[in-house]
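Every protein chain except one is present and positioned as in the full complex.
Right after this comes chain A.
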């Protein structure tokens, strides 16, 4: 059962990583226009180079 000493912190750490990613996305206003972002990927306008 000693393995729990590593595994529990690892699982918590991974979950925390996910939470961190979510908070980052939220702060970055990535939930402002979910419908638009879903459609934007279909447009091929800036496929060859990033939008300036």
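Heads up, the rule we're going with is that a residue touches a chain if its C-beta (ideal position, glycine included) is under 8 Å from a C-beta of that chain, and two chains touch if they have at least 3 such contacts; residues count from 1.
Basically, contacts and distances are computed from a predicted model.
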Missing subunit (named according to UniProt) among the choices "Succinate--CoA ligase [ADP-forming] subunit beta", "ABC transporter permease", "SigE family RNA polymerase sigma factor" or "ATPase": "ATPase"
In chain A, positions touching the absent partner: 1, 4, 8, 11-12, 15-16, 18-19, 22-23, 26, 31-36, 39-43, 45
